[in-house]
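For this view, one protein chain was removed and the others were kept in their places.
Labels run A, B and C following the written order; every chain starts at residue 1.
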Amino acid sequence: MRVGVLTGGGDCPGLNAVIRGIVRKGTQEYGYDFVGFRDGWRGPLEGRSMRLDIPAVRGILPRGGTILGSSRTNPFKEEDGVRRIKETLAKHEVEALIAIGGEDTLGVASRLFTEHGVPCVGVPKTIDNDLSATDYTFGFDTAVGVATEAIDRLHTTAESHMRVLVVEVMGRHAGWIALHSGLAGGANVILIPEQRFDVGEVCRWIESRFKASYAPIVVVAEGAMPKDGDMVLKDGSTDSFGHVRLSGVGEWLAKEVEARTGKEARTTVLGHTQRGGTPSAFDRWLATRFGLHAIDAVRDADYGTMVALRGTDIVRVPLSEATAKLKTVDPALYAEVGVFFG
Amino acid sequence: MRVGVLTGGGDCPGLNAVIRGIVRKGTQEYGYDFVGFRDGWRGPLEGRSMRLDIPAVRGILPRGGTILGSSRTNPFKEEDGVRRIKETLAKHEVEALIAIGGEDTLGVASRLFTEHGVPCVGVPKTIDNDLSATDYTFGFDTAVGVATEAIDRLHTTAESHMRVLVVEVMGRHAGWIALHSGLAGGANVILIPEQRFDVGEVCRWIESRFKASYAPIVVVAEGAMPKDGDMVLKDGSTDSFGHVRLSGVGEWLAKEVEARTGKEARTTVLGHTQRGGTPSAFDRWLATRFGLHAIDAVRDADYGTMVALRGTDIVRVPLSEATAKLKTVDPALYAEVGVFFG
Amino acid sequence: MRVGVLTGGGDCPGLNAVIRGIVRKGTQEYGYDFVGFRDGWRGPLEGRSMRLDIPAVRGILPRGGTILGSSRTNPFKEEDGVRRIKETLAKHEVEALIAIGGEDTLGVASRLFTEHGVPCVGVPKTIDNDLSATDYTFGFDTAVGVATEAIDRLHTTAESHMRVLVVEVMGRHAGWIALHSGLAGGANVILIPEQRFDVGEVCRWIESRFKASYAPIVVVAEGAMPKDGDMVLKDGSTDSFGHVRLSGVGEWLAKEVEARTGKEARTTVLGHTQRGGTPSAFDRWLATRFGLHAIDAVRDADYGTMVALRGTDIVRVPLSEATAKLKTVDPALYAEVGVFFG
Partner (left out) sequence: MRVGVLTGGGDCPGLNAVIRGIVRKGTQEYGYDFVGFRDGWRGPLEGRSMRLDIPAVRGILPRGGTILGSSRTNPFKEEDGVRRIKETLAKHEVEALIAIGGEDTLGVASRLFTEHGVPCVGVPKTIDNDLSATDYTFGFDTAVGVATEAIDRLHTTAESHMRVLVVEVMGRHAGWIALHSGLAGGANVILIPEQRFDVGEVCRWIESRFKASYAPIVVVAEGAMPKDGDMVLKDGSTDSFGHVRLSGVGEWLAKEVEARTGKEARTTVLGHTQRGGTPSAFDRWLATRFGLHAIDAVRDADYGTMVALRGTDIVRVPLSEATAKLKTVDPALYAEVGVFFG
C-alpha cells in the first residue's frame, strides 16, 4: 500500500514530527510505502512529489518548518483541480492520503473525501489553537513559549525606564497565544480578538500599575480591536493567504497610550519568530502521536476522519469538524485571568 | 477571613505561581488575608510563618522553587502534632488552609480534614506526573523540557564519536519524564519503572542502530530495573525523605552495554537540574490556574477537596484521590512509542 | 569611605552584575559604604537615592535591567546642574562616584571630573559595542544571542514558504549586532550603517539564493541606509533620548524586495527583546569583572578613568576615551563576512 502525505497552510513547529511519526510507523509496523507531495495541495495538483522513506525523515524531529514545503493552493479554485489531483494519486498508485493542515487544507480534504471519494485522513494544525475539535494543536505551545520568553525579557527593560511595553503576538481570530503567554509572562493587560477593548480602561489599568510602581506590560493579539472601532490600521492589504493583515494594533495602541497617559510606550511585534524554529517538547510529543494515530486511521481505512487530542488521549473525529467551529476564548476564562489586570 | 498556605515535599517549578495566584485573587476579589507557613507542615507545627500579601508575591511568577520553603515533615509522626497544628492555626486566626504538595503532604491534609475537621484545600504537585486524579501536574512540563534539551545536545556528541549515550532522568515509580523526553528527544531506547527491561534486548536495539549508522541514545528513568534483577545499585541508602535512592541504573546500564556490545558507552545523570529554575509557560499557566481555583474552593467552603486538570478544565476532586492511585505509563502507550526503538 | 553609584542611558543586560561586583568587593575587601543614585544623573541632581549594600544586591546577578533605574538626564543641560550634584554628593558624604553608562553618561562624568574636580570612575556600557576604548562591552553578547536565536527560528519558516525574511536588529551607528548575529545565524545578506547598501545588489543576492533553492534571510541594522538615499522612513520623530528614530528600514526593504523580485518578503523587528532579560554567561563575567576593577580604581584614587577590556585583561583608560571615537565595523571585516552573501 502506498500513502501520500502533504502539509498545507502556514508553517508550524511540529509538522516534521508528524511526518516522521507517520513514515516510521507506516514503514516499520505496516510495511507501507510513502510519497511526499510538495507545497500543500499544489503538489498533487501539479504532480510535484518527493521521496518519503525512513532515511528522508532522519533527524527532522527537532526541526521546525516542513520538509514537504507548504502553500495555500486550493484545488477547488483551480481549473480542473479535482481531476488533476485524482490523476496524480492514480499515477503514484496512492491508495490513501494524509493531509496535515488547518481549516483550509482540511476543508479541501473533507470535500475530496465526501464529494469525490478520495480516501483522506487529516491531522489538524493551527498555531493559533483555535480549533474546537481538539484540546490543543501542536505549534501552539512553542509559540506561547517564544512569546513568554520575550515578555520575560521585556519586563526588565520596562522597569529600568518605567515605560509601558506593548507586545503584539499572533492570533487573528482567537486570543489563545495572547492569553497563555500574557498570563505566563506576568502581563498586566491582555487584549484578545474575542472582546473589543476600551482604550480608556486600558489606560486606567496602566496608570494603576504605575502607581504601584510597576512598569506595565500589555500583551495584545494581532486581531484585537478597540471598542470604539476608530483604529486606523497600518494597511488593509491582504497577505498571500487571502487574509486581511491586521498588524498594527500594537503600534496604534502604544501611541494612544502615550497620548492619553503621557507615559512613554514602546511596541514589540513578535511576528514570525513565534512560528519558526525547533518545537517544544510538548509539541514534539503531540505532533508525533498525531502522526502515529493518523497512520493507524489509514490502516483501519477510517477515512474522512482526523486525529484530535482529548485530555491525554488521541481520538478520531470527522474531518468536517476541522472547519466546523472556531474555538475562541471563553469569557469566563478571560475573566479568570483578569484578576491580574489593573 | 484569613487563609494559611504551605508547600511541602520536593521543590517543583510552578510552586510560586500557585502561591501568587492564590494571594492575588484572594486579596483582590475576596478581600482575604493570608499567612504563609514555612517549610511545609513544619511551619504550622513549629509556629513558623511569614508575611504573605501582594507585595510578597511580586515578581515570583517566573522563579523556580518556593518562597515558603519546603520540608517532608509529617505531623502525624510528631509528638502531639495535630494539636500543635491546630493551636498554630487558632493563634493566627486561620480559617482555611491551602496545602500544596504531593502524596505525603496532601495525605496529611486529607487526614487533618477527615479526622480532625481542619478546613483544608489541596493543590497537587508531583514533578513525576504520577497522580491519577489529574491529567498533568505542574513542573512536569519543565522537567521534560530540560531533559529534552539535554538529549538534543547529547545527540551530536554521540554521533561525532559513534558512542552509546545513556541519559538517566527522574522517575522513581513512573516513567512519564523518560517517556515524554525520550520521545521528544528522539531517543532510540526508553526504559521505565513500569516494565522491567531485558538488557539483551536493549543491546540488540543498540546494535541495530549502529548498523543503520546512528549513535544510540538510551533514556532510562531512575526507577527502571532490569528483568533479571541482577543490578547492583550504587547504594541502598535512603535520602532525607525516606526513599531508597535508586540512582545508579544509568551507570550500571552503560557498563553492561559496553561489556556486551564492545561499544563505548557514557552516562549522563540529569539530576536536580530537572526540578529547578524558571517554569515553562505551560507550567506557569497550569500552576496559576490551580492557585486561582484553590482560592475559589476556599470561598465555596468546599474543604477536603483538591484541584485537578481534566482536558483544559480545572475541576475539584476529593483530597483522598491525591493518594489513591499512582498513575503509571499504560503498556499500550509504551508500545505506541516503541515503534521508534531498534 | 562612601562611594556613589549610578546607571545611565538605555538599559543593558549586565548592569546589575556591575553593581553587585562593586558593592560586594567594596564592602568585603575595602570596607566601603555605598549609596545608589536613582535614574542616572537625575538621582544626584534631584537628591534621589537608595540603600546599596550587600543585601540590596542579593540575587541580582542574573537579572536584566538595573535596580538603580536609568534616565538620559544631562546635568549640564539643567539649571545649576553641577552645583546641585556637588551638593547631593556632599550631603551624602560621597567621596567617589562610579558612573555606569554610555557615551552621554560617561561624557558627563568626564566633564565633572575634568572641569569640576568630582572624583569619578566610569564603567562603559553600550549594547551596540561601538566604543573604541574596549574590545567588547557587556550586553552586546546577550543581544547577539537573542538575535541569533530569532534568526535560527526564522530559517525554517522562510524555507517552508520560500520567502525572503528581513530581520531588523539594533545598531543605529554601528553594525556589530547585525554582523555578529547575521554571521552566527547564517544570514545571506547583512546590511550595516557603515556601508550604504545597493538595493539592486541585495535583490541579485536574493535571487541567487533562490536559484540555489535557499530561502534568503536578510539581517539589517536599524541604522543601515540605501545608497540612493530614497528611503522614506516611517517617521522622523525623536525618541525620549533625543535620537532620531530610524526604525523602518526593515519594512521599507521588504517592500522594495517584493516589488523588484516578485518574491514574498516579510519583516521581523526584534526591538527591545534584544536589550532585556537575563545576561549571557559572557556578559555576566565581563560585567562582574568591570565592577570589581572599577572599585579597585576608586581604592587607587585613580579618578577620571574608566575600565575597559583588552584581550582577556581589564585595564584602565582615560574617561575621555569613552566619547572619543565610535568603533565601527572595519570594511575588511565586513568583506570577510561577505563570502557568505550571494
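By definition in this document, a contact is a pair of C-beta atoms (placed from the backbone, for glycine too) under 8 Å apart; a residue touches a chain by one contact, two chains touch by 3 or more.
Just so it is clear, the model here is predicted, and its values are computed rather than measured.
Asker: With touch as defined up top, name the shown chains that contact the chain not shown.
Answerer: Those shown chains that the absent chain touches are B, C.
Asker: Pick from B:114, B:195 or B:268: which residue touches the chain that isn't shown?
Answerer: Residue touching the chain left out of view: B:268.
Asker: From the list C:148, C:273 or C:323, which touches the chain that is not on show?
Answerer: Result: among the candidates, C:148 touches the missing chain.
Asker: Of the listed residues B:2, B:63, B:172 or B:204, which contacts the missing chain in the full complex?
Answerer: Touching the chain that is not displayed is residue B:63.
Asker: At which residues does subunit C meet the chain that is not included here?
Answerer: Contact residues on subunit C toward the absent chain are 24-25, 28-29, 61-62, 135-136, 141, 144-145, 147-148, 152, 180-181, 183-186, 278, 280-282, 284-285, 288-289, 292, 310-312, 336, 339-340.
Asker: Just checking the interface: what residues of subunit B touch the absent partner chain?
Answerer: Subunit B touches the chain not shown through residues 10-11, 13, 15, 63-66, 69-71, 146, 149-150, 152-162, 165, 240, 264, 266-269, 271-273, 275-278.
Here, only the chains that are shown with their structure count from here on.
Asker: Identify the chain whose mean C-alpha position lies nearest to the mean of all protein C-alpha atoms shown.
Answerer: A
Asker: Work out the mean Cα position per chain and let me know which chain is farthest from subunit C.
Answerer: Relative to subunit C, the chain whose C-alpha centre sits farthest away is B.
Asker: Give, as an integer number of Å, the spacing between the C-alpha centres of subunit C and subunit A.
Answerer: 35
Asker: Rounded to a whole Å, what is the gap between the Cα centroids of subunit B and subunit C?
Answerer: Their C-alpha centroids are separated by 41 Å.
Asker: What residues in subunit B touch two or more of the other chains?
Answerer: none
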